[in-house]
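Here the complex is missing one protein chain, while the rest keep their positions.
Note that the chains take the letters A and B in the order they are written out, and that residue 1 is the start of every chain.
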Amino acid sequence: MITVGMDLGTQRVKAVVLIDDAVVSRAQAFSGFDPAKAAEEAVGEALKKVKLKISDVAYFVATGSAMEMAPYADSTVSMMSADAKAGVYLFPKARTIIDVGAEEARAVKCDEKALMVDFVVNERCAAGAGAFIEAMARALEVKLEEMGPLSLKAERASQINASCVIFGESDVVSLIHRQESKPEIARAVFDAMADRISSMVHRLGVKPDVVLIGGVAKDVGFVAALKRKLGIDVLVPDFPDFAGALGAALTAATRAKERRK
Amino acid sequence: MKEPSSVKDELEFWRWREYHRIVSGKKWTSKDVITAGVDVGSVGSKAAIMVNGEAYSWSVARTGSNSPDSASKVLSLALEETGLKVSDLKYIVGTGYGRVNVPMANKAITEIACHAKGANYIWGPSVRTVLDVGGQDIKAIRTDETGRVVSFLMNDKCAAGTGRGMEVFADLLQIPIEEIGEISLKVDEEPPPVSCTCVAFAKTEAMGLLRKGWSKENVLAAYTRAMAIRMANLINRVGLERELVITGGQSKNIGIVTRIEVVLGVKCLPMPNWRDDGLDPMVAGAFGAALLGKALYEKAQK
Partner (left out) sequence: MDSEKIEKKYTPEIPAKEIEELRNSIKTASEKIIAENIERMKKADPKRPEAMKYFDEISNLFGQRQREILAEKQKGKKVIGYMCLFAPIELIMAADAIPVRVNSGWYDTSKIGDRVVPVEVCPVIRSTIGAKMIGLSPFLELSDALISVLTCDGMTKLSEILSDYKTIWPMNVPRVKDATHSLRFWDDEIVQMKQQIEEFTGNKITRKRLKQAIEQTQRATRVFRRLQDLRKGNPVITGRDAMLVNQAYLWDDKVRWTEKAEALCDELEKRAQRKEWVCPPDTPRVLVTGTPMYWPDNWKLPTLVEEANPKGIIVADELCSGERILNDPVGVDEWTMDDMLSAIGERYLMASTCACFTSSDGNEDRINWLVNKVKEWNVQGVIYYVIRGCMLYAMEYSRVKKALDKINTPVYYLDTEYTREDVGQLKTRVEAFLEMLTARVDL
């Protein structure tokens, strides 16, 4: 059975194609001002890679902050549920799943059947999501993908204001003026984020295994900082930014089977 | 001028023009009291050279992270083609967010005191309330007729409405920052202000409105109105006393200025014609710093 999951995030739309519980293809497109169009592109590309058409797909499920705008969707699923599904699929012992995206971070607690038990969301504070790293990278005049490796070179972290993207930016500027090294500033950025994320996760209660997904999980600097703050090992899958779409595709498979009954 | 570095985006809508101005027809001699003010803000750096307390030249440049010596850079820019050297300056005052990093300064003074003095210089002794909207700060300052600070209030917790906030929005909507004010006024009817002013979530907010079919102008108007209301509230909290003036980068945003006037029911004193021969309100802090430097220099001579 062929199912497709779409994750319409604030920055990018991700699509995953599943054939009988195996991931066969993935693709993404920038959301820009038209997430629906981006979703069409991503889905089209993902299907093309495995020489499939829209009509071949049994069920589409959409998730993500703009999920209401998804084309083709037979139904939608919350990001929290999608995260739980993906987490347990990727790591069967996963019980706490942390998803850090561009503008939002959330943590989900689930059972061995990938059913969501509890969740917590941080949408109030931008310094707890990817937008913060981007803004700080700009202020440091460092490429976004270099921030992580740069931070790993530091032994200690500078002190920055992480309550607001703007204040954090100007802190970075003044740290540079004070001749603090870029690695140390980069590390401060990740430490501040990891601090906020781990506070949020603690409200949920940390139950191993802990899995990290979302776009920010690709950043080695953040992963290292989070492991430090949580004091526990954190599992990161390949293609962590596609986890949401994967969860949606898995949900599609379950719902398609139920529909047949 | 500074070249854009390779890591920045190709189309930089947020970039305002850096420049240097020498007041036409002005000259200096070694007998004059020549002082300078260097205002290193979080976003923009400004330097002003004054001869006997009158503006002679000034410069505006971006505070970058690739030039930790923003102070030296902007001061050098102000000195270009004047025939002056740093050693000719009798007193230098550093101000702004980076005031501790103005190595050539004789003294550091906060931007609150400097903007108060600078506003008094630009508009005269009738000024009693100054709104300075900088890169990451909003300040409402009450002054006396000599430009001394009587009381002040600053934005706390939130950077919405600051220069950086507007830059992010300009970039988002792909409108050049220098046109952002005029374009925000190109609406038939003023839309309601946006509810969420957080810069970090500006994109989501804007996208939501654009998807509903709002034009870019309307989105900009709604955002600008929300910012103006925030600033008007700050002015009301410190207590509004006429005359009111606006300094700092946002003084050039006609969309903000107009809306603040509407909300407060008061007209600000008119903007000088800074593009031609008038003084630039964005440089108010540096002017004030140079003037305070002159006062300190003269006090020391006695």
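Simple rule for what comes next: a residue touches a chain if its C-beta (ideal position, glycine included) is under 8 Å from a C-beta of that chain, and two chains touch if they have at least 3 such contacts.
What you are looking at is a predicted structure, and each value in this text was computed from that prediction instead of being measured.
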| query | Where does the absent chain touch, in terms of which shown chains it meets? | reply | A, B
| message | Of the residues B:V38, B:A55 or B:A113, I need the one that contacts the missing chain. | response | B:A113
| request: With the full complex in mind, choose from B:M104, B:V149 or B:I229 the residue touching the hidden chain. | output: B:V149
| Selected residue (touches chain absent from view) among A:V16, A:V57, A:V142 or A:A162 | A:A162
| request: Kindly note down the residues of chain A that lie in touch with the hidden chain. | output: 159-163, 167, 171, 174, 195, 199, 202-203, 205, 231
| query | Given the full complex, what residues of chain B touch the hidden partner chain? | reply | 97, 108-113, 137, 148-154, 156
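Following the convention adopted for this analysis, only the chains that are shown with their structure count from here on.
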| What residues of chain A sit close enough to touch chain B in their complex? | 10, 33, 65, 69, 103, 126-127, 131-132, 135, 138-143, 163-167, 169-170, 172-174, 176-179
| request: Name, in rising order, each residue of chain B that touches chain A in their complex. | output: 5, 7-8, 40, 42-43, 63-66, 68, 70, 97-98, 101, 135-136, 157-159, 162, 164-165, 198-201, 203-204, 207, 210-211
